[in-house]
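Here the complex is missing a single protein chain, while all its other protein chains stay put.
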Amino acid sequence: MYAYDEYDQTFVEERVAQFRDQVRRRLSGELSETEFKPLRLTNGLYLQLHAYMLRVAIPYGTLSTRQLRRLGHIARKYDRGFGHFTTRQNIQFHWIKLEQTPDILAELAEVQMHGLQTSGNCIRNVTADQWAGVAADEIEDPRIWSEIIRQWSTLHPEFTFLPRKFKIAVTGSPNDRAAVKVHDIGLRMHKNDKGEIGFEVMVGGGLGRTPIIAKTIRDFLPKQHLLSYLEAILRVYNQFGRRDNIYKARIKILVHELGAARMAELVEAEWQQIKDGPLALSPDTVARIAAHFAPPAYADSPTFTPEFDALRLENAEFRRWLKANVAAHKRPGHAIVTVSLKPEGGVPGDMTADQMDAVADLADLHGMGEVRVTHSQNLVLPHIRRADLPALWRRLSELNLATSNINLVTDIIACPGLDYCALANARSIPVAQRITEKFNDLARVHDIGELKIKISGCINACGHHHVGHIGILGVDKNGEEFYQVTLGGSEELSASLGAIIGPALPADRIVDAVGNLVDTYVALRQDGERFLDTYRRVGIAPFKERLYAPA
Amino acid sequence: MPLLKNGAVAADPWHKIVNGEALPPDGPVILPFERWRAERETLLGRNTPLGVRLSNTHSVAELEPDLDRLEVIELEFPKFTDGRAYSQARLLRERYGYKHELRAVGNVLHDQLLFMQRCGFDAFEMEKADPVTAWQAGTSAFSVFYQPTGDGRAPVERRRAAGAKAV
Partner (left out) sequence: MIKSKNLEGTQAVTANRLRDGAVVFLTATGTWSRHINDSAIARTADEAAALLAIGTQAAADRVVVEPYLFEVTAEGGAIQPVSTRERIRAFGPSVEEQRPLETAS
């Protein structure tokens, strides 16, 4: 894991002192709300429905157990005993007091964390594959490059007042787990014909009210040019991105209006001017960062033990958990375990302070002290000894964190929605809760197979509904909550946007509608087909016909 | 409006020409870019200091031929959230090598001074009771910088590399 050096630590402490002064100036009247708002936003502090909300960055989703415990401590001391993991590898606390925020940020700084650039029209917290460094299919560890980007983007003087927010995602594997094609910049590591590793650079993806899949503007960027190329893209965007209309200000609209070819020309022309300048990455720099991400000292561990074998034979729930929540690790005798934050009836992504402490203990005991946060609002223990899986499973079950549903129908992504968010038009969380209650038979959930439901409470699409196999968007119709359903979205490298199935449904019909869509799929599926495969084969018509059939 | 240079309030000898205004016979003047472009030949013949105010939708490349002659360039922040002039400033300093005064005008606030300075501004028109205090607090908030820009501050990576060699 990356560990701050004296410079990083000094910086984050200076940042806390600066914000403390800004809060003081706001409370004393020196700063108006209009002037203060962008300053608090760049520290992750929003004003939401019930209180201030603090969004803490978890850069590329990597957490130490010390950091996780500190998040639990913040939840307990300054909030209501829980936190909410978001779809961008951040955590949010919903009930924060402005006057306590400097103290909270100081406590976070002690464990090398902050809320920097989790909001505002700047380069946001960079996201990456949650299996970085351990995935069996990985070409290169994306955390090295994510950390390099994190440092370069931290309080970038030129790019802190962009036309709109700016999100970058990195994947180092052919199987994209970072949704790179729906980011402002998506970076995919791959090998060229000569066997060198570099980046495919994609620009202008995004969800929100105008969902667009990113376009590739460079097939292969040598690694040492990463920062100069990003700076060139940002400079083009800062100068030419639209500022006349907030809904047209994202880079995706610029790319759309210019065309990807013209965008590529502008970026390349700018890049030629700066590529061999001070942003060129020296091998020493890369080596210094990469050293932080060296594999931990794995001990030899057997792939199977008698206890493991016995439990697997006798316990169907353990078998289901192994199948859904445990993935192959690149080191023999080890496994990647996903901790489900999607229990039946639960709030997707919510975790209590006690659960945070307990998972930190488990990660210390069984998993090299490391935890990851996923964009689908779960946690990952990336280095678990296989021999420890039975003990880990038992303890996670006691904590209600072992629901065997990863990537299945109840592993629902949901934004906070109208229960918390000032922008929302409809609630998201209760819809997710009712769906998980409807599908509470895990044997059936496993039979249904991979199915990603994503729920957003408004058009801003924090719940990524456009790329849900089943997407649900909350809308307001004359003061009533309605839900629009889309089918066939996907965030993988074969990314697609969902198609609207028909008129929006009232709140009391949405859960049954999901049941109806699942039943239609089960009736139509052929051998081994996932929901998405069946949908792509048969199209939307059979689903629509059954969903809107007269009762 | 107070003009801040080198961390202190400075006298401003420059007269800003507004649209349609006749030029005074002598004395330093700052012209809107359109006026500069229209009357460039005549203006270059003047024997007095010249400056240009460039809006943030113009390319700084248009001033390239005259950068030696211009002694002030004003770049605009119509709102403090409109950050186009940061890019203009860096290009003027780092690409075109502009050496004279680069002045930030418009909505220039305490908490943006450091960003402006890092991008190459060295003069600031600030509507503020106590701009000197704002300057000191705003520009000394950080001692660590992650990006190489033209302001001369050593970015972290250079300091790390130097530290690694020293060990």
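So that you can tell them apart, the chains are marked A and B in the order they are listed, and the count of residues begins at 1 in each.
Assume a contact is a pair of C-beta atoms (placed from the backbone, for glycine too) under 8 Å apart; a residue touches a chain by one contact, two chains touch by 3 or more.
Please read these numbers as outputs of a predicted model, since none were measured by experiment.
Student: Since one chain is left out of the picture, which of the remaining chains does it touch in the full complex?
Tutor: A
Student: Who touches the missing chain here, A:G479, A:P503 or A:G528?
Tutor: Reading the full complex, the residue touching the unseen chain is A:G479.
Student: Looking at A:I429, A:L497 or A:A513, which makes contact with the chain not pictured?
Tutor: Touches the omitted chain: A:I429.
Student: For the chain left out of this view, which of A:D357, A:D419, A:E450 or A:E529 touches it?
Tutor: That would be A:D419, which touches the missing chain.
Student: Which parts of chain A are in contact with the chain that was left out?
Tutor: Residues 26-27, 29, 33, 47-52, 80-82, 96-99, 347, 418-420, 424, 426-427, 429-430, 433, 479, 481 of chain A touch the chain that is not shown.
The rule we apply is simple: only the chains that are shown with their structure count from here on.
Student: Measuring from the mean C-alpha position of chain A to the mean C-alpha position of chain B, what distance in angstrom results?
Tutor: 39
Student: Can you tell me which positions in chain A touch chain B when the two form their complex?
Tutor: These residues of chain A touch chain B: 5, 7-8, 10-11, 14-15, 17-18, 21-22, 35, 38-39, 121, 151-162, 235, 238-239, 243, 273, 277-279, 282, 284-285, 288.
Student: Name, in rising order, each residue of chain B that touches chain A in their complex.
Tutor: 80-84, 86-88, 90, 95, 109, 111-112, 114-116, 118-119, 137, 141-149, 155-157, 159-161, 164
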